[in-house]
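Every protein chain of the complex appears in place save one, which is left out.
Going in written order, the chains are labelled A and B, and every chain counts its residues from 1.
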Amino acid sequence: MADMTANPSVARKASLPRINSRLVVMTLYLVFLMLPIYWLLNMSLKTNSEILNSFTLWPQNLTFANYATILTDASWYMGYVNSMIYVVMNTVISVAVALPAAYAFSRYHFMGDKHLFFWLLTNRMAPPAVFALPFFQLYSSVGLFDTHIAVALAHCLFNVPLAVWILEGFMRGVPKEIDETAYIDGYSFGRFFVKIFMPLIASGIGVAAFFCFMFSWVELLLSRTLTSVDAKPIAATMTRTVGASGIDWGVLAAAGVLTIVPGALVIYFVRNYIAKGFALGRV
Amino acid sequence: MQEKTVNHKAWFLVLPVLALVAFSAVIPLMTVVNYSVQDSFGNNQFFWAGLEWFREMLSEERMWNALGRQMAFSAIILAIEVPLGIFVALNMPKSGFWASFCLVVMSLPLLVPWNVVGTIWQIFGRVDIGLLGYTLDALGVNYNYTQDFISAWATLIVMDVWHWTSLVALLAYAGLQSIPDAYYQAAKIDQASRWKVFRYIELPKMMGVLMIAILLRFMDSFMIYTEPFVVTGGGPGNATTFLSIDLVKMALGQFDLGPAAAFSIMYFLVILAISWVFYTVMTNLDKREGK
Partner (left out) sequence: MEWMAWTWPTAIFFMVIAGLLITFSILAIKFPETPRKGVLQIETTRGDRLFITLLGSAFINLAWLGIVGAHQPYAMLVCLAYAAAVFRWV
């Protein structure tokens, strides 16, 4: 807090030094954020001998061999495919069931609504570690162990509440008069919801889908516990490769870079909603 | 906020969510309760153990130590991330290209898979190949996160600050954006100091989002597993064995169903109590703003 009072005040000083102090703070912070990622990228473009034998700030012998290894070896790239499959399944399921529920929460009072809403929140807050073991038993007993759908359903634990909260936040912003006018015009609920309401909150649906996608993509504990071979996610592939007969740092770094790519690609489109998404739709 | 109408039929719209979450939350929780009062010997044979596991876990050092470490970790990262996040938010550009640029770059760490966050810092902190470890080593600092208690903690804390401070900053920034210019102009006329502007205009407007940020950061740090697991694996010794790491070790490593289940229930109760307190405060804040 002391730093903040030290900031030159708006009223007293000219605007030039103020801009500079802002610039310095932001530059320092952004450099702090980018440096570790840069280092990962740097390592992924080096050969292992360069990594281990000399300390270089940028690759001396630029190589794409590490990426080539991942993209040609099925045991590596199937990890990405598996992750993609269960993440997409989870996103579709989460958003599909959350849409009507969020509409109900945003428009109506009904018995126990507040308690239900709170209960959903507790699921977002529940530690996956608590659920890992019972999930393992549950999905083993119904024969879904090591399938994509098992991971997709397990991730619903925290993604469905998230989707409901985000969508509810967006739906609150749509005036109720629109619903009423549509009903007077003779629209049925289903037709109104699909034809009129969903286009109105299209950005909300996009943001909810993005966050479901992301939280399912970054999760490791449950996806690792529920899979062994056929549905093994890239995250688990990475941790298991570390440890086996020395560590192939270059390939590990390249695999890491490739997991950041999907998020980085779409981040520009959701930049204005990212706070809202992380805040469970409450901003 | 708009007035809502009372309509109990809305229950049908919530039904799919209810079914799905019941399947993925209620059934597992019931199972955990069942396991917690029984002893198991392989091939799913269970024997009644009563409250034995709870008694054992409550009297055992192990859980209390993990809880203590967990509390310390959460407290430290909150104490760093919240002020730092606010500070960064105050310094962010208000609009234009650079605002978008900052938003995008700051969001990047939030989208990195958690085990990759661990991998990044595992590499970054190594004295032989990592920039951070190499630099510290060259400066003569005794740094080794796999051997040294302080290095391990420092690495994990810096890693969490790197990973999540942007979340606090983004939320605080969103709160700041909602302050009308007129407020600042009024403050200018009153010749309010920078601190007064912060204390009486910016902070109250940010309160709502800050509560959410603190709730999320507290909860997520309270169940942190993947990142420290990848970096330190809970070591050196048990120095960074937090609640989730200990629980997974017990449940999936040693397959001690009973004690792990008892542990889970107590863990969950603590989470439930804290969630409830935050939720109550949040809804009360909402109401006051609505009035």
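Things to note:
The definition used in the following text is that a residue touches a chain if its C-beta (ideal position, glycine included) is under 8 Å from a C-beta of that chain, and two chains touch if they have at least 3 such contacts.
This structure is a prediction, so every number in the text was calculated from the model and none was measured.
Touch, as defined at the top, links the missing chain to these shown chains in the whole complex: A, B.
When the missing chain is restored to the complex, the residue among B:L58, B:A75, B:A138 or B:A186 that touches it is B:L58. Among B:L15, B:L203, B:L252 or B:L272, the one in contact with the hidden chain is B:L272. Across B:N34, B:N142 or B:S178, the residue that sits in touch with the chain not pictured is B:N34. In the full complex, chain A touches the omitted chain through residues 111-112, 114-115, 137-138, 140-141. Looking at chain B, the residues touching the absent chain are 27, 30-31, 33-35, 37-38, 40, 44, 46, 48, 51, 54-55, 58-59, 266, 269, 272-273, 276, 280, 284.
We take it that only the chains that are shown with their structure count from here on.
Averaged C-alpha coordinates give centres for chain A and chain B that are 15 Å from one another.
By the touch criterion given at the top, residues 1-2, 4-11, 13-14, 16-18, 20-21, 23-25, 27-29, 31-32, 35, 83, 86-88, 90-93, 100, 102-116, 119-121, 123-124, 128-132, 134, 162, 166-167, 170-171, 173-175, 184, 188, 191-195, 197-198, 208-209, 212-213, 216, 219, 222-223, 225-226, 230, 243-245, 247-248, 251-252, 257, 260-261, 264, 267-268, 271-272, 275-276, 279, 282-283 of chain B touch chain A in their complex.
For chain A in complex with chain B, the residues that touch the partner chain are 1, 3-5, 7-11, 21-22, 25-26, 29-30, 32-37, 39-40, 43, 51-52, 55, 57, 93, 96-98, 100-101, 103-111, 113-114, 116, 118-123, 125-138, 153-154, 156-157, 160-161, 164, 172, 175-176, 214, 217-221, 225, 235, 238-239, 242, 249, 252-253, 256, 259-260, 263-264, 267-268, 271-272, 274-276, 278-280, 282-283.
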